[in-house]
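All protein chains but one are shown at their positions in the complex.
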Amino acid sequence: MTLTHLLIQALNGVQYGFLLFLVSSGLTLVFGIMGIINLAHGAFYMLGAYLCWWLTGLTGNLWAAILLGVPIAVLVGLLIERFGIVFLYKRDHLYQVLLTYGLILILNETRSLLWGDDVHAVAVPAALAGSIPLTDIQVYPVYRLFISLVCLLLAGGLYGLIQRTRLGMIIRAGAVDREMVGALGIDIRALFAGVFALGAGLAAFAGMIAAPVQSIYPGIGEDILIVSFVVVVIGGIGSIKGAFVGAMLVGLADTFGAILLPVGSGTVIYAVMALVLLWRPRGLFGRA
Amino acid sequence: MNSANRLVTLLLAAGLAVLALFPLTGESFYIKLAIKIMALGIFAMSLDLLVGFTGMVSFGHAAFFGVAGYTLAWFVNKAGIARLEVVLPSALAVAALAALAIGWLAIRTRGVYFIMLTLALAQMLYYFFKDQRYWGGTDGINIAEKPRLAVGDVVLLDFGDRLVLYYFTLAALVGVFVLLSVILRSPFGRALVGIRENEDRMRALGYDVARLKLAAFVIAGTLAGLAGFIEASRTAFVNPAHLSWHESGLVLVMVLLGGMGTLYGPILGAAVLVLMEDRISGLWDHWLLVMGFFVIALVLFLPHGLAGMIGGKARRP
Partner (left out) sequence: MNDAILSVENLSCHFGALIAVDQVTLDFAPGRIHAIIGPNGAGKTTLINMLSGELQPTTGRIRFRNRDITHTPAHRISRMGIGRSFQKTNVFAGFTCFENCRLAAQARHARGLSPFRPAASYADINHRAEQALDSCGLAARADAVVAEVSHGEQRQLEIAMMLATDPELLLLDEPLAGMGPEESRAMIGLLRRLAAGHTLILIEHDMDAVFEIADRLIVMVNGRILETGTVGRIRASAAVQQAYLGTGEDTP
């Protein structure tokens, strides 16, 4: 395998890792701060992908689709939080798992009713449809670099929010001690709704921006959710840093795994997860 | 025995009588449906051992259900062996090994990590069978023959005969129920319940909690394998969906619906869910939407399940 080939795979792995990070960060935040395991989280990614396809079809423009789609997804997130998730606070994990499982069924079937079960595609916007030459013959799609760049900026923004702002401080405090934050007079209800909406928005955005480089199919949400679980388990529940490191690890492992082990490539990330757990049962950055 | 227990015992006895005499009506569709209910009843009971009695919420239990079916498919289609005395123990052994492997790793975690880990590892198996042409891919495998027990030329049990499979499944259902009841009354079973109530205290008292949990996990996985074997025998078909998390989710719903921690509850839950699916899926393609609302309503309004409704001692999450 040539160096260029390696570079291409590494870029792909990083791009996948960034997308995973956007999805996993919502999952880990919701669990860390709200104490809720939300199996339906993948549905936001699916919602983003399908919204992107539908809105691009309507407006003819990917950017317009994203601009319209993200607020819609956030709104859906707020509604779900208000009418479903709110019943899960302080509840047993089994309760949460079953209720959110019911939610997945509802969301999947609603999507099926609205947009059917066909596989769709979204075109890469003309402005970014080119490729960057890496060697005489090998090129790399500009759009993929664009995805990584945007995700990097978002990740940086998220980091800044969490580490540098007052809201971020409250979020971090909430992840460590929920009751205390409430006792300090912070509106816990608003905080939870906000965190949930943030997670939904990030996942949906990931689904939208990735739409041009993947096929949009019914199981898209579940597939990425499972991988997000692997990321969160590796990184440690409640840790954004863990989600980032885990996402990169999984993204690269999955991409390179597919080349090195064509048969059984799907199992590579689980093997990585198993190894990490043997060493650290709470994930790399999970709280002991 | 208080009145609730008496009622439950009466209902169980009545149910057993119904099940024993039912096939004499001859309605072949309903016989097949009843076999499915009983097989899934075994599946759900095995999960109740984990969830209701030991407090381990596994979201990957379908892995063992499916793996047993694929084992049968392999023996019949790839190795040309349909002898019951070979395929049944093999399917159980494979399910047990899978449970041992997954369990050994998953036991090292608790709470949410355990849930996510069992889910992820089961999905890994799902993708394994789905992605490989050798295993039939998404379409699965049509099993060429039904398992058969023969001595020389004399056929003792032929699962191709619907009635034979029915009574075998009924015997298995009763056998698993009795086995689990005995286990749960034993010191080992009491220890499992202790783990559910207060795992840390059990450790402080000197119990090797990890080993006990692993034992429960393997027992549950093996019994799930028995259910999967029966289902694969009934339909002569396996596909990756049998290992999917939808299947794992559905069996969890059966346990909750029937009443966790009762053993008979999950059988009820299986019956209700299979009948619901049978009725509603015929009426509407998007019946899972109804199922979704049903599950949410169940969790919110009937956490003790049906068993709880009739006064049995069901737990709630």
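Here the chain labels run A and B in written order, and each chain numbers its own residues starting at 1.
Simple rule for what comes next: a residue touches a chain if its C-beta (ideal position, glycine included) is under 8 Å from a C-beta of that chain, and two chains touch if they have at least 3 such contacts.
Predicted model, so just to flag it, every value in this text is computed and none were measured.
*Asks:* Thinking of the complex as a whole, which visible chains are touched by the chain that is not shown?
*Replies:* Touched by the chain not displayed, across the whole complex: B.
*Asks:* Would you indicate which residue among B:Leu156, B:Val182, B:Leu275 or B:Met309 is in contact with the undisplayed chain?
*Replies:* B:Val182
*Asks:* Check the options B:Glu27, B:Asp139 or B:Asp208 and report the residue that touches the missing chain.
*Replies:* Within the whole complex, the residue contacting the unshown chain is B:Asp208.
*Asks:* If the missing chain were put back, which residues of chain B would it touch?
*Replies:* Looking at chain B, the ones touching the missing chain are residues 182-183, 185-191, 194, 197-198, 200-209, 212.
The rule is short, and it goes like this: only the chains that are shown with their structure count from here on.
*Asks:* Note which residues of chain B are touching chain A in the complex, please.
*Replies:* 51, 57, 59, 105, 108-109, 111-113, 115-117, 119-121, 123-124, 127-128, 131-132, 245, 249, 252-253, 256, 286, 288-289, 291-296, 298-300, 303, 317
*Asks:* Please name which positions on chain A make contact with chain B in the complex.
*Replies:* 31, 37, 84, 87, 91-95, 97-99, 101-110, 112-113, 222, 226, 229-230, 232-233, 237, 263-264, 266-267, 270, 273-274, 277-278, 281-283
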